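Apart from one protein chain that is not included, each protein chain of the complex appears where it belongs.
What follows is subunit A.
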Amino acid sequence: MNLSLVDPFVLAQDYPDTLSEKLRSGHATCLRFNRKGDYLASGRVDGTVVIFDVETNGVARKLKGHIRQIQSLSWSRDGRYLLSSSQDWKCILWDLKDGSRVRTVRFEAPVYIAELHPYNHLLFVASLFEDQPVLVDISSAKPIKRILPSAPFRAAPSKDEEVDPAVAAKQAAQDAKHSTCVTVFTALGNHIIAGTSKGWINIIETQTCTTIHSTKLCAAVIILLRLASNGRDVLVNSSDRVIRTILMPDLSQLGIDLEPTNIKLQVEHKFQDVVNRLSWNHVTFSSTGEFVTASTFMNPDIYVWERSHGSLVKILEGPREELGVVEWHPNRPFVVACGLESGCIYTWTIVTPQKWSALAPDFGEVEENVIYAEREDEFDIHPAEEIHQRRLDAEDEEPDVLTIEPSKSGDIESFRMPVLLDLSDSESEEDIVAVGPGTMRRRSPGAGSKWNVNGDGEKEGRNGATGRGARGRRR
């Protein structure tokens, strides 16, 4: 409802510019907004998942179940379920209605990244450390795991072609070396996009778990794949220090207008720092997909590129530590990133000055000097009753106070997380604050989050040891 009142200049700005706040609950290593953008899930080094309310910057829920660092988080479409994956070889699907675990899935290896199907919260895909990626169906209590291929797709040799057994053997040996590092669902969930350690992108059909297309993108490991909100643009971060954006073909047209053999993945842009050869910790699209954002290795900066021209538009600065995961709010110019050393969550927004004319209704802001023209009757004196009566008579409009106009963005409102008033029950050791030498005091209830900028540095030392965890998983 505030759109009609907000300064249009502010609305026109698309990316944030100011470090605004610092959220804190333990040592966060991984972040994810829900679809509506009102909650931010953060995974901590100690395995706790903390859900922040974006409006209040307070902790809305704490989920305890993992015992090692959280690797990835994935929200269901309606925001009710959250999938967390961890280095303790487990994935947990949480129901945020009551904070209970819906399913716990154990793997044979630590989990890199697990992502929920965009429409079915009982189906997810997980890429594992030095193991084959799996598609997991958790609709029943016993999870059904299906292994996804990592080898690139080879066109079946036609009959008349001679297949040299030596070549075939070599190829098979090469294929065996591929391992999948990251898997994401396409927008509709009918396909899985997988990135391999040899720089290949595979497109795998969810239904059959077979690869239908492969493209070699680069020679280095593919670290991260992100899908833009339009579902067609893919952001690829690879260890060759180049961020690529790829245009996906419309895979829903497969079999109608599009044959799997005709799929072509085109690199639209390459973003890199040519001078310093920076490598990128984590990448993300902006809410509209207009901008590409990346946190840098060994550097406290966040780079923001504009995608239409491929130019660097902004370097977000502020904290003095290297940043790991960076995330963009789904519909606002609002960026969050977590620091690797301290585990704090930093937020960047647009800070607008108060318009003083809003406080004094009889003043207006003008661009330049205006010569005031006095109206003919401006200082005429009328009896008070007459003026009052005239005012009443002039009220001839027909305001409609009931009809709520439908929002353009389409209503994805469905699940509302209950507001917990007794969060203090689930507090842990970090809520004990040292107030002096040898004296400890429990933090006030619900104060798990330190979100004011002049935050505390009391736990810096403890978390330093595990600080590099987020990046440590890939080399």
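In this section, contacts are C-beta pairs under 8 Å (C-beta built on N, C-alpha and C of every residue); 3 or more make two chains touch, one makes a residue touch a chain; residues count from 1.
Going forward, contacts and distances are computed from a predicted model.
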Of "Ubiquitin-fold modifier-conjugating enzyme 1", "Tubulin epsilon and delta complex 1", "Mitochondrial division protein 1" or "DNA 5'-3' helicase", the UniProt protein name belonging to the chain not shown is "Mitochondrial division protein 1"
Looking at A:165, A:255 or A:361, which residue reaches the missing chain? A:361
Chain not shown: contacting residue from A:38, A:175, A:301 or A:321: A:38
Among the options A:18, A:56 or A:100, the absent chain makes contact with A:56
Using the document's contact rule, name the residues of subunit A that touch the chain not shown here. 1-6, 8-9, 11-12, 14, 36-38, 53, 55-60, 288, 331-332, 352, 354-355, 358-364, 366, 375, 377, 389-409, 416, 418-421, 423, 444-447, 449
